[in-house]
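FYI, not all chains are in this one, though none of them got moved.
Per-chain residue numbering starts at 1, and chain names A, B and C are given in the order in which the chains are listed.
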Amino acid sequence: MIRAGIIGSTGYAGYQLSVLLSQHKNVTVAFFSSHNYSNMKLSDVYGNLRGFLEDICIDIHNVEDKLREIDVLFLALPHGKSFKLVEKALSVGIKIIDISADYRLRDYKDYEQWYGVKHELAGCLKDAAYGLPELNRKRISNSNLVANPGCYPTASILALAPLIQNNIIDNTSIVIDAKSGVSGAGRSANIPTLFCECADSVKAYGIASHRHTPEIEQQLSDLAGEKIALSFTPHLVPISRGILATCYGSLKKEISQNELYDLYKGCYENERFIRITETLPETRYVKGSNICDIAIRKDDRTKRVIAVSAIDNLIKGAAGQAVQNMNILFGLCEYSGIEMIPDIL
Amino acid sequence: MIRAGIIGSTGYAGYQLSVLLSQHKNVTVAFFSSHNYSNMKLSDVYGNLRGFLEDICIDIHNVEDKLREIDVLFLALPHGKSFKLVEKALSVGIKIIDISADYRLRDYKDYEQWYGVKHELAGCLKDAAYGLPELNRKRISNSNLVANPGCYPTASILALAPLIQNNIIDNTSIVIDAKSGVSGAGRSANIPTLFCECADSVKAYGIASHRHTPEIEQQLSDLAGEKIALSFTPHLVPISRGILATCYGSLKKEISQNELYDLYKGCYENERFIRITETLPETRYVKGSNICDIAIRKDDRTKRVIAVSAIDNLIKGAAGQAVQNMNILFGLCEYSGIEMIPDIL
Amino acid sequence: MIRAGIIGSTGYAGYQLSVLLSQHKNVTVAFFSSHNYSNMKLSDVYGNLRGFLEDICIDIHNVEDKLREIDVLFLALPHGKSFKLVEKALSVGIKIIDISADYRLRDYKDYEQWYGVKHELAGCLKDAAYGLPELNRKRISNSNLVANPGCYPTASILALAPLIQNNIIDNTSIVIDAKSGVSGAGRSANIPTLFCECADSVKAYGIASHRHTPEIEQQLSDLAGEKIALSFTPHLVPISRGILATCYGSLKKEISQNELYDLYKGCYENERFIRITETLPETRYVKGSNICDIAIRKDDRTKRVIAVSAIDNLIKGAAGQAVQNMNILFGLCEYSGIEMIPDIL
């Protein structure tokens, strides 16, 4: 059995991770930890867990003492809060899967510029693996520190990768227009995410400035072999779970709709968690699962291609992918513990 | 008093039109008409109207006899159903405001291609005015047949017009990613618009094929003085009212964020129904009103500009704009009857 | 023109009041005041108001100086915060309409027991009028201090009054099961009213202990001429606006369904804001209006009667009723400024 510890288990991503790991047949959770709800039961914070997950969350300050009891540490903290714990954990030789943005950007200067905080563990960045298994499986398997991708980047990169790997679109033409459910904003008590403030509305936010932009660009640039700058616009929509990413690019070669479909089918041929669909994705079709649905459309009139992807932001966009990465790190079946059928209702 | 008749008063747009016109201080509604609910009170279909609007809807087949009693006929029918009535109404000399798509495209062949039905009144198209007052006020005022714009086109054209009129973006680079509430799909009993099918989901639809595309292109081409082809992607989001259009274009000249803002402010300086906002639009900020909010953002990194607009699809995107057009047609104050403050809740 | 001041204009009820009063043709709002958003424009807090209500909210501490400039002061504060201002305002002879619970209970000991704070102005309670116009119009018109009813009490009392006034039900048998939208919980940043915590759920709360219970009992007891104790259970449902109250009582005399309907029709015969409906009320049928819909049903099998009422909690349940009370206080048409047609969408 793999012994796991979870930091930040009462946020939405941490909650999801706690549920998934506690049901994983190869995992024992050694401890759950929380900042705001320490010494409370998980089931006192999430009443649905009564009778299922009654563990008491330890205080985050008591985690260090427990590092030697575990094989892998999951962190689900806000950015900039992980450095000390990760340093300590690496020093005692345990593997780390970090769900924050702290180890995703290769260059600490990019991190400091976009996130506005000092990176206190820049020396680790070169060894961190970007945890998108479908594109980086090998490197993940050899790493001690996995930077779990952001939710928007997961949806965006998976949607665009086949086009970029195959040099099909003009890399200066990329526009990503993404729509996220409210759980992406976390479980903090803020007015803009109150029911009455977002239940009957749609808005864009963070235009030309969202922190997931450099993460998407870094990964797509790697695939392209050249530096890509793109436009990324996130939107808030009144659903709890889900991201839909609508991605635009201008074709630089002639290719038919059928060839595009076949290309996508081929690229993701053996990927259990990716479905290339003929009909257009809907977030409800992936809700509660680790699946990413992708459809590809050619616009003959404008010589543009539109790739649409849908994920559950808390699962493939966070906790599910973290488990997928853990499975890879420890040589388990990659699907173990994350084979949930999506639930439409 | 202007005497008006309403065809299709029990659909969502027709309902909205009925409410607005019945409260308009310069208008008497001579008749409400319905196909599915003829001989029923409006308030039996829309229970909120009890005590306010208890008129009985006459059968659509009885409308012809009443044409001589009115000055203006509003039609809120599905496309392809207006031809006979419009022909008759024009022949008796009354003014027409049509909310369907039947008279929006100047070339009947475009209509027949995109809508898949024969245009039985193609001869009228050259005299029809496209009813977007902010861009076409003069022509509307002289017309007998106003083609009320579609909801997506209203939001999209108003957002992009200043850029195109001023030759600021590459006209081949335009991408419009729009999000609509469910009322846009009408009040028909269809499974995809059931609560359980769309309440917790987001999807794109009609990629590269939505019928509002040629309408947007036609109007923007007029402004550009050249033929524009663009990508338009509609999405369905779980709100009742509202459209948010996020519009992308590549800058072809250097211009600062401040200059862009001033440009928009200038273009719409005297327009009561357009607010150029510094913060980003949200559909709830225009709900229940005839307002179109627009914000403009420059993305320095990609040399792109992003214009975001929000409207209430049933008001500025349909019934409110129809009333605005009527006000123009009859020389009334353009704001009369449509000065509602938006309601956030 | 009546000069009004508004305290607490940035909460949801205060927002609604600000919108209604600023459009009232007989009212000039002398000042808007806010605790959390002082020195900000109302339209910076509620973006929908841009161009309509750009007044700057003065600090609540600066209100005292302005009391002599107004005829009526509206207070929309949490309970227990009004005492000093009300005392001062009464001393300078202006009329007061208080939306909180501070002056609703006749006996200050009831207030202190249910609300857990000391009543610092108990001497005023005997002169305060309970502001439910349909049942207390005369007393309101002669009062300087109107205690605007709670949202649940408004819906509950109006639904039950005809039964109790006419001695039709066993007064020990009353059960009120009410469902409220989330705006009833106010605009504070709290986790339980986050979108993700309440968007897809229904719950009861405050069983046998909700503070609106003694208020309902006091008013119904007055109508009955005897002390009534009843069960009141509030529920939270995922809508923004609206309350539905389902009220049960056991018949103590034989009466037919038709007689019940006629009784209700008669009781509220001249009440513009009450609609006795044959079909069952839905909160959407009263949304955005000052209307209270009521239906009455007899259950022959159990000899019980069920009265169902629906209101918009922010209008008839708060701000609209406050305006109605002001109209009465100042001898205006009672409907002035609150004749909005409900909006179903």
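In the analysis below, a contact is a pair of C-beta atoms (placed from the backbone, for glycine too) under 8 Å apart; a residue touches a chain by one contact, two chains touch by 3 or more.
What you are looking at is a predicted structure, and each value in this text was computed from that prediction instead of being measured.
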(request) List the number of copies present in the full complex, noting that all chains share one sequence and 3 are shown. (result) 4
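Simple rule for what comes next: only the chains that are shown with their structure count from here on.
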(message) Among the chains here, which has the CA centroid at the largest distance from chain A's centroid?
(response) C
(message) So the centre of each chain is just the mean of its C-alpha atoms; given that, what is the distance between chain A and chain C in Å?
(response) 46
(request) With chain centres taken as the means of their Cα atoms, state the distance from chain B to chain C in Å. (result) 37
(message) Taking the mean of the CA coordinates per chain, how far is chain A from chain B in Å?
(response) 39
(message) Give me the residue numbers in chain B that touch at least two other chains, ranges are fine.
(response) 200, 240-241, 282, 284-285, 287, 345
(message) Under the definition above, what is the set of chain A residues touching chain B in their complex?
(response) 172-173, 175, 177, 179, 196-197, 200-205, 207-208, 229-231, 233, 235, 237-242, 244, 246, 248, 280-285, 287, 297-302, 304, 306, 308, 310, 345
(message) Can you tell me which positions in chain C touch chain B when the two form their complex?
(response) 12, 15-16, 19, 23, 46-53, 183, 200, 240-241, 275, 277, 279, 282, 284-289, 291, 293, 314, 341-345
(message) Considering only the defined contacts, which chain A positions touch chain C in the complex?
(response) 12, 182-183, 187, 189-191, 193-200, 238, 240
